[in-house]
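Rest of the complex left out; these chains stay put.
Read from first to last, the chains carry the letters A and B; within each, the first residue is number 1.
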Amino acid sequence: MEELFNNLWVLISGALVFTMTISVGLLEIGELGEDYKRSLMKAIMITCSAFFFMGLMGFNIAFAPTINGLIGNPLYNGPFLGGFSSDVYGIFKGVWWSMGPAYFNTGITLPTYFFFEAAFASVTLALVGVVVLRKVKLRAFFAYSIIYFIVLWGLPAAWIWNPTGWLYLMGVRDFAGGLVVHGAAGAAGLGIVLQIWLEEKKKGFKESPQVKINPNPGWLTLSIILLWLGWFGFNPGSTLALNLEAQIVVLTTFLAASASFLSTMFFRYLMVRENPGLIYAVNGILMGLIVITPLAGFVSPASAVVLGLVGGPLFLAAEKLFSRLKWFSDPIGLFPGHMLGGLFGLSMIAFFTQQPFAADAGSPNLPNGLLFGGGYPALQQLGLELLATGVVMTVVFVLSFTTMYIINLGLRGTTIDYEHEKPISLTNTRIR
Amino acid sequence: MEELFNNLWVLISGALVFTMTISVGLLEIGELGEDYKRSLMKAIMITCSAFFFMGLMGFNIAFAPTINGLIGNPLYNGPFLGGFSSDVYGIFKGVWWSMGPAYFNTGITLPTYFFFEAAFASVTLALVGVVVLRKVKLRAFFAYSIIYFIVLWGLPAAWIWNPTGWLYLMGVRDFAGGLVVHGAAGAAGLGIVLQIWLEEKKKGFKESPQVKINPNPGWLTLSIILLWLGWFGFNPGSTLALNLEAQIVVLTTFLAASASFLSTMFFRYLMVRENPGLIYAVNGILMGLIVITPLAGFVSPASAVVLGLVGGPLFLAAEKLFSRLKWFSDPIGLFPGHMLGGLFGLSMIAFFTQQPFAADAGSPNLPNGLLFGGGYPALQQLGLELLATGVVMTVVFVLSFTTMYIINLGLRGTTIDYEHEKPISLTNTRIR
């Protein structure tokens, strides 16, 4: 009975997360202008590719029992979650192995768990995808998405979220994806922009052509409300159970977002002495949501406020820093926002965690943070999180770059979508 | 307690289906251009008309105990679901008769069941309504909607979804409305376009003026995400219970949509050798959702993938076929998409059904499909579904045509909205 509750909670959360991929597409036309219809096509393509290829094998690679802690058994249950069999759902009343009494014990079933996590994978690639705008042909990115959903997304999940994963067993924790989602998205994005830059250099560019910002207030606002609502599924759903902690996560998530908005606007106002405008408003909210993600289930409401308040200036500083780099175009802020914010939040686990919250969120062994008397175990936790960061970022970066490199070879050097994109920097005219 | 669960599930599903009518309106401005504000007025009008007139009597005609299996008792409980009485809800704790132990036994209450089904009726007329754009005056379509919600929508539901309906008793099954919703919407639409064509011929037209496609990417994308999310209510909610099968239906629904997107894009690419664009992307997803609807609760995930993959080329072929007919305008694809896809999916019940799934979805007597060893009973089921198709399509078509014919007489030959529409074909200028 309680299991049914938990499944309902995760199903609803999954439905909200499912909308986030398209919302990232709407965010793109909100920031870059309504003529970016390829943004929307990309978002639709990512969503469909995610459900198909995660269903084919990707879900197993992430969440099936792992082979030596390294990779989930890709053939567990067969492709498409049991395939044509009508038997598999009968076992354990359909409860997924890691959700049974031996592990997380929340009773989440295979269809519900798949739905939730496929939506997660989808929105992760949507974040990665903001750097390919007018740079990579849609067919090349579709090819990339196949590899991404079958292998790339699943590896960090297999290591950190799978209870037999090697990093999980070492004690690494990441509540709703500061590293598995946001950090890894950044690493994958870095792999892609490096490959783009190698090609652009070959073509004689001194700087990477920048995508222009041309905000559309309606779509921008709609996208942030949809993304925020999506995060209501993303974070609270990540308890994978409908308990008191799930409700507290609603609180920490919304307080961090609101606090980050206020501090982003305040500090930006100090910088420019005028209304910072909608894009900073939206990025402020996003930064709060990102920073709290990896520890939303481990901290108190007031800590969430503090983390949100810190998120604002962190984003502003990072944005300034990254904008100096001219060898890639990151118009939506994957690197200063998602990558940096996610990794920052992850490291804050070692500072802000309070055991009673973490225990209720399914991580009873996580030590108190340094600010809450955690002492040596907290330091150790910090080391673990940094280790995980190093490993995941490196592996995902290398695999992402390699994938793009091979796709580029396969398409004979036509990865970059010059047909649609070249004129941006060369002629300064806007292309629809 | 479990009953409360089921009601919550159906309520939430109903809320999602409720949004679909307006989403069809947004789909129309997404495909035809933002100047189609009458589309949006139409969508709002349909929504309000649905709740009012389904409440007045239509719900009873569909779901009250039937008179000889033909029509629900229109006076059951009185108008507006108990009217001013505060008694009616006390009986059986408010559980609707067919949801009690004697029939489906899911404990769904009258308010919840009404809400869910009124939303269904609303979106059905929204599908019908895509063929009246710039052809039928809003007041005429409003008059049509009254008849539609009181009588027309309810008849197929009374026959197939009402457990005392004659087709239900014969063994016809239609999980979430391949015939009751999509097929019947097509038949109703055919009745309307025939009446329009009779009038247009009288005015001397050789061909029916076609509505122009003028896509608006933002609204188009928003509409597909809202419709897809709505289908999360439409299909999984149709189990009328929160059980494992409801969760499996989420899976079959999303896998079919994704597979159909991929196959639509692939085959369209083969046809035109360029990116097929957003409209095909959207129609691909829609076709998958439509095809799986009548059997989403009866099949395995892998079967859903197969059905989705078939949906793509089916839509492309049907679209080509229907576009040859010049006596009506169907800019959004009611006939090649909803009508054909729904009826195709319905017939696939006899091929892909697997008993364990169907039993959990409340249809324990449905035989295995031909592809799963169903043999003779499956053939019989195919006959039943074809019989139901023939009966429902004929009756709805005749009633729909008659209704429009009478409205046209009542409004003295002014059904067609020439004031707003005529210039399209005669002058080739676009009217806002």
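Keep this in mind: a contact is a pair of C-beta atoms (placed from the backbone, for glycine too) under 8 Å apart; a residue touches a chain by one contact, two chains touch by 3 or more.
None of these values were measured; they are calculated from a predicted model.
Chemist: Since every chain shares one sequence and 2 appear in place, tell me the total number of copies in the complex.
Modeler: 3
Just so it is clear, only the chains that are shown with their structure count from here on.
Chemist: Just the number, please: Cα centre separation of chain A and chain B in whole Å.
Modeler: Between these chains, centre-to-centre, one finds 36 Å.
Chemist: Name, in rising order, each residue of chain A that touches chain B in their complex.
Modeler: 1, 4, 7-8, 11-12, 14-15, 18-19, 22-23, 25-26, 29, 34, 36-37, 40-41, 43-45, 47-52, 55, 79-87, 89-90, 93-94, 109, 111-112, 114-115, 118, 138, 219, 222
Chemist: Give the list of chain B residues in touch with chain A in this complex.
Modeler: 1-2, 5, 8-9, 12, 16, 217-218, 220-222, 224-225, 228-229, 232, 242, 244, 247-248, 250-251, 254-255, 257-259, 261-262, 265, 275, 277-278, 281-282, 285, 300-303, 305, 354-357, 372
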